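Before we start, here is the structure in question, set down as structure tokens.
A single protein chain has been removed from this complex, and every other one stays in its place.
Right after this comes subunit A.
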Amino acid sequence: MQLHTREIADLLADESFIRFCKGGPREDVARWEEFCVASPANHALVDAAREQFLELFSVLAQADLVEQEARLLKHILPSDETLVVHLPKLIGNRRSRFMLRWAAIIIPLIALATGTWLYKKASISLVYKTSAGERKNFHLPDGSFVRLNASSSLRLGKGFSTASRDLYLEGEAYFDVKHDANAAFVVHTTSMDVRAVGTAFNVRSYADDDSTETVLINGVVEVTLKGQEERKVVLRPDHKIRWSAHEPAGLQATPRTETIPVTDVVRNSGGDIPETGWIHNKLIFENEPLSSIAVKLERWFGVQVVIADESVRNYRFTGTFEQEGLAEVLEVCRESRHFSYRITAGEHPVVTIF
């Protein structure tokens, strides 16, 4: 196959060949059938090239359908569901030639470590895990695709993929859900349950920050807030929601009536969405304080980061990294605002910033 790459590309570039793949006009079909008959090698080549074209076409067609379906859902959901919080902004992309994306629902959830959320009562059958500094792809038993970010674990509820599809996430993951109208796909976390409505999506939940943040890039999800089960939020593309499962101290007796903060996702100057860069192996800081960058570095590189000088904590940095190592990232940051650091190598490397 590898040897044929050049020739496959030749065929794909040929408009007559594409018409043939689509069963097009008789003269095109005749031409390529003749070509096939000429030699077994030709026949194999035509089969391989047609395979490539079909693959690509199917991918694009499915992605388009998912996107268009999400667009339709945006319009029919609000009138259909009760108790929906109407979000302030509709994304108007009627002429969205550039907008074809796999419906990706990006839901980073940052939750307090309670240790109790693991649903002891739920019988758990399968667990996927990543360690610090590691990102992995998995296929779930139902055919859905998962990309799991560092230091994360994803547990599947027992009986997954038959009657229901419940997952319990700690950490962060991108989900691409295989559609199944009979089995709802629900990701449970400390602060929110996220239900995919018909399409594909991505979820994350780390246990060491104090609020939950959900970002929806494309598609439709229905979010149920823990402690607020009567309120469901239907998120729309390019919106972000932040919520904490834990009531602020001293407010326990007060019903939580505050509005749920839904904001727009902002692309940075490079056109990336900071919240979802990790899917494409990008580590992105957008005017972010060093205190929060430290947490990202810990997960990304699998190290421990200690900030020894309090005055440095609030230094803010912006940057996008792809191939760079830990030291390179620190060096680049240091150029815009000076700080010192020390890396102690070993089985559990420690970075001390001061």
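Everything below uses one rule, namely that a residue touches a chain if its C-beta (ideal position, glycine included) is under 8 Å from a C-beta of that chain, and two chains touch if they have at least 3 such contacts; residues count from 1.
The rule is simple: contacts and distances are computed from a predicted model.
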item: Per UniProt record, name of the chain withheld from view ["Sigma-70 family RNA polymerase sigma factor", "Acyl-coenzyme A thioesterase PaaI, contains HGG motif", "O-acetylhomoserine aminocarboxypropyltransferase" or "(2Fe-2S)-binding protein"]; value: "Sigma-70 family RNA polymerase sigma factor"
item: Identified contact with the non-displayed chain, of A:S39, A:S58, A:S131 or A:T344; value: A:S58
item: For subunit A, residues in touch with the removed chain; value: 1-2, 5-6, 8-10, 12-13, 15, 18, 21-24, 52-65, 68-69, 71-73, 75-76, 80, 94-98, 100-102, 104, 137, 139-140, 143-145, 147, 174, 176, 178-179, 181, 198, 200, 271, 279-281
